[in-house]
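Removed: one protein chain of the complex. Kept in place: all other protein chains.
We call the chains A, B and C, going by the order they appear; numbering starts again at 1 in every chain.
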Amino acid sequence: MVEQTVQIVSNQRDTDLYFRLVVRAPQIAPLVQPGQFVHLRILPLKHALLRRPFSIFQVSGDTLSILYKSVGQGTEVLSQMPPGDELSMIGPLGHGFTVPAAGGETPLLVAGGYGMAALYLLAQRSPQKGIVFVGGRRRVDILCEEEFRALGWEVRATTEDGSHGEKGLVTHALQTELGRRAPGRKLFACGPTPMLKAVGQLAAEFNLPAELSLDEHMACGIGVCLTCVVPIQTGDGWEYQRTCTEGPVFDSRQVAWEEAK
Amino acid sequence: MVEQTVQIVSNQRDTDLYFRLVVRAPQIAPLVQPGQFVHLRILPLKHALLRRPFSIFQVSGDTLSILYKSVGQGTEVLSQMPPGDELSMIGPLGHGFTVPAAGGETPLLVAGGYGMAALYLLAQRSPQKGIVFVGGRRRVDILCEEEFRALGWEVRATTEDGSHGEKGLVTHALQTELGRRAPGRKLFACGPTPMLKAVGQLAAEFNLPAELSLDEHMACGIGVCLTCVVPIQTGDGWEYQRTCTEGPVFDSRQVAWEEAK
Amino acid sequence: MNLSVKIGSLTLQNPVTVASGTFGYGAEYAPLIDLNQLGAVVVKGIRLQPVRGNRTPRTFEVTSGLLNAIGLQGPGVDGFIRKYWPFLKELKVPTIINIWGTTVEEYAEVARRFDTLGGVGALELNVSCPNIKEGGAQFGTDVKLLSQVVAACRKATQLPLITKLSPNVVSIAPYAQAAEAAGSDALSIMNSFPAMAIDIATRRPRLANVTGGLTGPCIKPIAIKLVWEAAKAVKIPIIGMGGIQNAADAIEFLLAGATAVAVGTANFYEPQTALQVIAGLRQFMQQQRLQDVRDLVGQCR
Partner (left out) sequence: MNLSVKIGSLTLQNPVTVASGTFGYGAEYAPLIDLNQLGAVVVKGIRLQPVRGNRTPRTFEVTSGLLNAIGLQGPGVDGFIRKYWPFLKELKVPTIINIWGTTVEEYAEVARRFDTLGGVGALELNVSCPNIKEGGAQFGTDVKLLSQVVAACRKATQLPLITKLSPNVVSIAPYAQAAEAAGSDALSIMNSFPAMAIDIATRRPRLANVTGGLTGPCIKPIAIKLVWEAAKAVKIPIIGMGGIQNAADAIEFLLAGATAVAVGTANFYEPQTALQVIAGLRQFMQQQRLQDVRDLVGQCR
């Protein structure tokens, strides 16, 4: 974990409201593990104080990139920042995915929208290739499909409006695949909470291991404020653990969703 | 008084920390009287809410300009705004200078620093020409000397460090001139409060009329908040009047400085 | 679509008013906005006699807010009636007059004067100005005094009475209930919050009055909570205020339990705010297919 002022190398629109930001972050980039995130302070935001968390999408030498959607005041301001501008970055943060071992289980990745960003490094660093299930509402929500293919992964896209790939929910495509009951598989998922819950259920149903990357609001990002807690099963009951520290990736069997509301 | 979104036409450094901002303000520009001001909302300032007041420097067709010094958070952000960016402007505001009548008193203008900005329109619109006394700490604080000369006015510059014009305070040069006791003169001054007080004293000493443009902090700029009040002599005593509404220009005999502290 | 709401017997065409002391006597904003679009015009606090107000500096800009200690400068009842009433009484929307005094009797006397004037929309009792040595805040932080002031004014006038509560209390509920019990028709929540700033270069307070009242967006979460708590404690309507900058802020107050809102400090930097709030509120109601603005009041669950 390092705090560093980073310079924007490029910051370009991907599709629709999605952008790719590349920064030079020589102290952070070499340390990154798949599924980890950075906590970004968008300096022009003056009356909105907090940093914003983003999964680390790609790493190359001393640069790293994120793939983000403009959804609010911070990401909107970020999307207008030109190359050369500076950001403050803390990273890499959190406990990421377990990289599949060669000859081990076949990884099935499941992503919704910008969830793809959290999975790229995992796909890239996994000696075992597998299938990526990617879903979104519309065509523009399907991100970096080709980049996963270029890694040698099979990609199955679904859109809710049928404008690209199969029509329907990504978890539906996953369910169909799991129905084949091929042995030795493991799920890795990142996306909106309802999708993660559905993946968790499928994992339980098909008795498969699954690692889920949760998306919780954060303040500090480094484990002190206790904003980002989720109920996690422990021996005899459950306790609140921190998405930013014990997570964002949790074993799906441990997440005690039902305690959260 | 009009509120208008205005576009920046140009925004360039003059000397040192002084900048000239030209905006297209078709609803405001035609209404301007010498000594009036605009109240500017610098939109990128998010956690600093208030507008900032600036004297209207020059008017040309549907544009107007201000001459400002970068002294704090608002003016610093303003100085970085490129042409095309927008500002919110309320103006023209306040009660300005009495434009000398043809054949009337000879105007002597006295300016400190950006005080020059408030006096340019007066010089331009006055049928009677006169002398401009302009002072500053250093050479860079002497603004738009040539522009006043181009209007046919005599300009006498003073700097405290002697780097330009006469060495000393502007009020010293004024005093020397007043010592000649030429008849039929009137003073018009804009600058820091200590300078205005000194001009007021000289006016009293030489029994001359003087109009002073005061620089008080403002919130609303249009007369409702009662931030900008100064003690003004009335028949039997004094009352607080508003720099933004009854001023910024007051008759020096009426300003009851001694009540202010 | 119905936007109108009632404050006691007074009907407002929409729930968006302005906050006392941030809108002068109405006339000042007339060149910039159409006053007849507002729910009501609320004027600066008036006592019996003219008031000179505090020394300067009187305001200071702080992070997302403003600190002020004007000291209730004003023309007194007679001066107000002479200078400002001729303009205000011609407006199509009601004028709410914010009044104060240094004694219970003075409050009542001012209320009586405005009762006999004719045409006043309502009186707002300012029992919570933090910037006045005598009078002001002490009436707002002592439940008994508060009851006395409200009761005395209640006797002195038939006009709708709005009590403007102080935020500077441990719990607002007893004050809200005391005002209701003493005959107040509505509450205004909140006045500015006692605060202070220091110039580290000169080591002097930023305000001549040393302390002042904090207003603007920085206090909104405090105001929302006070409105929420007061709304649970009383049946009379509440005018919510504190940092409103746009329709979303105003709707937040309505959901918390306010029947109407007031735009304050925002007038200083964006005179169009109140009109923008009205337009935004209409748009929100359209989007949410709401027929009546009252269906938003207190709907946060």
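Here is the rule we use: contacts are C-beta pairs under 8 Å (C-beta built on N, C-alpha and C of every residue); 3 or more make two chains touch, one makes a residue touch a chain.
These numbers come from a predicted model, not from an experiment.
Colleague: Which one, C:164, C:220 or C:294, makes contact with the chain that was left out?
Modeller: Hidden-chain contact among the options goes to C:220.
Colleague: Thinking of the whole complex, not just what is shown, which of C:23, C:107, C:139 or C:228 touches the missing chain?
Modeller: Within the whole complex, the residue contacting the unshown chain is C:228.
Colleague: Pick out which of C:81, C:196 or C:279 touches the chain that's been left out of the picture.
Modeller: C:196
Colleague: Since one chain isn't shown, list which residues of subunit A touch it in the complete complex.
Modeller: Within subunit A, the residues that touch the unshown chain are 1-3, 41, 47-51, 88, 90, 216-217, 219-227, 229-230, 239-240, 245, 260-261.
Colleague: Using the document's contact rule, name the residues of subunit C that touch the chain not shown here.
Modeller: Counting only subunit C, the missing chain is touched by 62-65, 67, 141, 168-170, 193-198, 200, 203-205, 211, 214, 217-222, 224-225, 228, 243, 248, 251-252, 255-256, 284, 299-301.
We take it that only the chains that are shown with their structure count from here on.
Colleague: Tell me which chain's centre, taken as the mean of its C-alpha atoms, is farthest from subunit A.
Modeller: The most distant chain relative to subunit A turns out to be B.
Colleague: What chain sits nearest the middle when you go by CA atom centres?
Modeller: Answer for the innermost chain: C.
Colleague: Please work out the Cα centroid separation of subunit A and subunit B, and write it as a whole number of Å.
Modeller: 57
Colleague: Could you please state the distance in Å, as a whole number, between where the Cα atoms of subunit A are centred and where those of subunit C are centred?
Modeller: Roughly 48 Å separates the two chain centres.
Colleague: Pull out every residue in subunit B that's touching 2 or more other chains.
Modeller: In subunit B, 47 touch at least two other chains.
Colleague: Two or more other chains touching the same residue: where does that happen in subunit C?
Modeller: Each of 63-64, 217 in subunit C touches at least two other chains.
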